[in-house]
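Yeah, one chain of the complex is gone here, protein chain that is, but the others are all in their spots.
Now for chain A:
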Amino acid sequence: MDVMRSCLSFQGPNASALEKEIGSDQFPPNEHYFGLVNFGNTCYCNSVLQALYFCKPFRDKVLAYRAQPKKKETLLTCLADLFNNIASQKKKVGVIAPKKFIARLRKENELFDNYMQQDAHEFLNYLLNTIADLLQAEKQGGKPKNGNDNQIKPEPTWVHDIFQGTLTNETRCLCCEAVSSKDEDFLDLSVDVDQNTSITHCLRGFSSTETLCSEYKYYCENCCSKQEAQKRMRVKKLPMILALHLKRFKYMEQLHRYTKLSYRVVFPLELRLMNTSDDAFNPDKLYDLVAVVIHCGSGPNRGHYITIVKSHGFWLLFDDDIVEKIDAQAIEEFYGLTSDLQKTSESGYILFYQSRDGT
């Protein structure tokens, strides 16, 4: 089944068709499936917003935020209004124009203040960090702080409660065998991709042991000198929602531009991490795939983004203003290509896995 073609053949949103396909008796109560209008290359934004909307813990927090007393307009209030706009629609399906949100985004960050295609992962990062900063500033009662203020460890916000995990960076000096470990927090993990592999394998690569030698020697506090060392990074705290970014855009020196790695990387509907540290809490946490941002095309600044989400047990495809129900088996269309020659593909780019036990 060619999902894309069947999407494109839709002239405009045929909302009633979706409603019919799901069936009025089957339609989940209090759920809304709304496409988002594209304001000229804003699909990077639409695709991430849809994925986040269907990360239920995130959506709930954003809607709860809106219920709080009125504040001055920020990217978060615009997001809350948008989510609320979707959630409070009378109709079950339709299209919404995220006009205010896009306008605010363009005003706040010059990177997005144009009509170019942007990187969905960069946008996700920007959005989550901006929200976290706003929430932290509110907690402290001050103004949103600017960038590099890392002197005090800020209080965690609900963005951290949902997306934040901890990596532990273990370095073992090959001379004295002393192990030093340093923790660092993450909101998502970026993994290298390889042809005909699985996301599990990519995560294993992420945590593989690296030897620091020659000019990259490590300063061992114990030996008080630069030594060869082995280093690896493993997950110590597993987040509630695990966002995995597949590094499909690679800078090619010879070409002076980014190219897309359309490799076939399979991702299961159910996942456990195999690259957890020995002291990890709850390392067997079981995750369910809830959303995938898909890049279609050949490069980061061209092409298109769409999103598939799991909602109430079935899968939906959001392509800007078009919403379609798809078969779970159609997900394999988005693993990527086994041919190395072809660069253009519709392939999974950001995966959202949600913990089954809700922690």
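Observations on the model:
Just so we're on the same page, a contact is a pair of C-beta atoms (placed from the backbone, for glycine too) under 8 Å apart; a residue touches a chain by one contact, two chains touch by 3 or more; residues count from 1.
Following the convention adopted for this analysis, contacts and distances are computed from a predicted model.
One chain of this complex is left out of the view, and of "GPI ethanolamine phosphate transferase 2", "Mitochondrial N(5)-glutamine methyltransferase MTQ1", "WD repeat-containing protein 20-like" or "Large ribosomal subunit protein bL20m", the protein name its UniProt record gives is "WD repeat-containing protein 20-like".
For the chain missing from the display, the contacting residue among A:Ser198, A:Gln230, A:Asn301 or A:Thr344 is A:Ser198, taking the whole complex into account.
Interface residues of chain A with the unshown chain, by the touch rule above, are 23, 26, 28-29, 193-198, 200-201, 250, 252, 259, 261, 263-264, 266, 268-272, 274, 283-284, 286-287, 311-314, 328-329, 332, 337-341, 356-357.
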